[in-house]
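Shown here: the complex without one of its protein chains, the others still in place.
We just call them A and B in the order they show up, numbering each chain from 1.
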Amino acid sequence: MTRLNRPRLQSQANLLLIYLIMIVVVTVITFPYFYMISMALMTEAESAAIPGRFLPAIPQWQNFQVAWGRIQGLRPYLNTLIVAGGVTLVQLFTSSLAGFGFAKYRFPGRDLVFLLLLGSMTIPLFINIIPWFWMINQIDINNTLLGVMAPHFVTAFGVFMMRQFMLDIPDDLIDAARMDGASEFMIYRTVALPLCGPALATLGAFAFLYHWNDLLWPLIVLSDRANWTINLAVLALQGYMGVSRYLQIAGGAMSVIPVIILVIVLQRYFVQGTALSGIKG
Amino acid sequence: MSKRNHLMRMFFPQGKLILVAALLLAGCAPAATPTSAPANTNAPEPTQAAGPTQPPAPVKLSISNHLVNETWHAGLETYLAEYNQLHPNVTVEQISTAFADLQARVATDQLGDNPPDLYQLPAWWVGNLAQSGILSEVPADIVADVQKNYPQGVIDAVTWDGKIHGVPMDANTTVMLYNKAMLAEAGYSRPPETLAELKEYALKLTKKDAEGNTIQYGYSEWVGNLNSEYLPFASLLYSNGGDIFAEDMSKSAFNSPEGVEVLTLMTDLVQAGAFNPELTYTDWYTDRVAITVLPNWVRFYLTTYNDPAAFGSAPVPHGNGKESGAIVYSWFIFVNEKSPNKEAAWDFIRWFTQETLGEGKPTRCAQFYYDIASVMPARFGDLEAMKDVFSTDVFPAFVEAQSYARAPLAFPQYEEAVNIINVELENAWFLKKTPEEALNDAAEQVDALLQMP
Partner (left out) sequence: MNPLAGREAVAPNQPRPGRRISIAQRRERWGFLFVLPVTLFLLIVILGPLLFGFWISLHSWNPLASLTEAKWVGWRNYEFLLTLDKRFLPSLINSGYYAVARVIGNVVIGLALAMLMNYPKLKGLRFWRVALFLPMATSPVVLGHMWANMFHKDFGILNTITGFLGFPAVGWMTNPDTALIAVIIMGTYQFVGYYAIVFLAGLQGIPEEYAEAASIDGANGWQQFWYITLPQLTPVIAFVTVMSTISGLQVFDLVISSTDGGPADATNTVVLQMYKTVFVNGRAGQGAAMAFILFAILMALSVIQLRLLREQRS
């Protein structure tokens, strides 16, 4: 990791200024999160006070308790975990398998399929909803978590990303494995996959996040409250035309907290993936 | 059918890639099976109202609504449980979707194999729903009951193409609300009765601070909400002797001189600083607005954030020599055409909307809607049973309006038309267009909708 060396800026004063700017920036960026929690702790009257209040007079911790009870506790979290986790695992498998195929094999139609794959990334996702819903009805998985997951088992972006990664695997390594008599699938499993650990982690982290946050599709699929994901449960906290906004904010905070933890724990992979998206595409 | 096959051959001449073909078929022919199947299955259903000896077969009904809020959901859930106790063989399951996504929900439901048996939906969708074939035939006894027990405006609200399509559950009329203290402070002993008076009052009731900022608005609307923009305008238009559409629904009539006059009154108030189109639902109940025009369910805000007794209500001000008009809209409950248990579903509706909670008490439907958001019932018997409630604070003018209010003319593209009118009203209020331009632009777009097949 090299860094630009700019001697003219290297005075203490400059460093102080930079810290100051960064602190301001981070304050601005994290402010909505703190405010979310502050608002979640307000009373009905405080949340509708004019002008808006920064902090509640007495934190109403029971708001979280009420919201927790209304979303039926742990249940939507588990549902979301199943959906996001399941999609992530399947995507990792399909993406790495196809990425390996696209990167390391030549076969007729390869480039055409790959081009289609790239092109499919620009399709407005919205167009799929009606056909998808019809399809999951045909195989009788409407109103199930599997129905939410199924259309997302393959991701063009994931395949693309894994291919870019696997292109860097030296061919010698693969040939050496072949010499040892490994089957092609074994090469994928024992040579390619282990080398792609960071890429898989990155892809997985992003996939999990995306499906944790997804709303429209689960909303269409899941009519049964018992199957609701966290976003759906939070949506149901909304009051009548703007009333009890603090409850929905409390729910929103509860749905965001796991995401914040995830970002902190997996930050290396998120950063890696972010950087990758700029450099490699 | 033949078009689909042709299409398939076009794309897949050799019939290869069966999966892809299957998929195409999938994409192109969703409704073939679902529509034909229930038609056969529901025929024998009525017979399951069984003789006394054999236990009735279990029936599972589902009801789709927008009662996504946990307390409302739970509120209806208690009635559903009660129904199950009275009819042990029938269970009613509730599916709730947020209002913003309700249309998407209903549309996708129809693609599934077992769409909900019952729906609680806005009756202003009646044209659209009727055209799509979702509404099943209402049993004759229920039609007769609706005709006998509801005001004409509400009956019209659930009627399309001369047929009643469901049972109205509530009535929302639009009248004028005013802040009693503010009017008294300005020396007014009664609310404005004519449009000219409305303007005079609104100007006089507007207060500015030393820097020229308005601290009290004479008049306001709730901008940014489907019903609260269009309905006040439409009510004032009726009260000015105008009409929204030509009688045969062939074209718009709201851009008539009467309409322009109403909108010009509003923009005059905007220019005078008496009406700010940035005002939303928070303003009128926080003692910053003297006069507003809104549907009755907003009383809910007064009970939550203010005091309903601090407000007065009166019919919408009318034009010179005209009579006050209003619009009444409802939500209605109906049975899905695709339901295999139509008879059982209508039985539930009978119980929910006709049977009272006891002698001299309202129906469960009326009680439920009043409980969740002080919504007013439409059924004569319910109004009678709850007259103690509906003769207090702001209610009387709303109740009275039921007798003269007209139904929204809910043609299939009604909601889109309302959205268009709202956008153009906003354009006028924000002084982006003159009242004539705005209404003519709206009329041009709405005319195109009216002429759709």
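The working rule: a contact is a pair of C-beta atoms (placed from the backbone, for glycine too) under 8 Å apart; a residue touches a chain by one contact, two chains touch by 3 or more.
Computed from a prediction, not measured in an experiment: that's the story for all the values here.
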| item | value |
| --- | --- |
| Touch partners, limited to displayed chains, of the chain removed from view | A, B |
| Which residue of B:64, B:94, B:110 or B:206 touches the chain not shown here | B:110 |
| Contact with the hidden chain (one of A:83, A:156 or A:203) | A:156 |
| Chain A residues touching the omitted chain (full complex) | 1-10, 14-15, 18-19, 21-22, 25-26, 29-30, 32-33, 35-36, 39, 47-54, 94-95, 97-98, 100-102, 104-110, 112-113, 116-124, 126-128, 130-132, 135, 151, 153-154, 156, 159, 184-185, 188, 209, 212-213, 215-216, 231, 234-235, 245, 248-249, 252, 255-256, 259-260, 262-264, 267, 270-271, 274-279, 281 |
| Chain B, residues in touch with the chain not shown (by the definition above) | 3, 7, 11, 14, 16-17, 19-20, 23-24, 26-32, 34-35, 100, 103-104, 106-108, 110, 128-129, 131-134, 213, 223-224, 277-280, 282-283, 286, 412-413, 415-416, 419-420, 423, 426-427, 430, 432, 441, 444-445, 448 |
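Criterion: only the chains that are shown with their structure count from here on.
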| item | value |
| --- | --- |
| In the complex, chain B residues that touch chain A | 23, 26-27, 30, 64, 68-70, 72-73, 95-98, 101, 104-105, 107-108, 111-113, 225, 281-282, 286, 300-301, 304-305, 372-373 |
| Chain B contact footprint on chain A (complex, rising order) | 44-45, 48, 50, 70, 129-131, 133-135, 137-138, 140, 142, 219-220, 223-225, 235-243 |
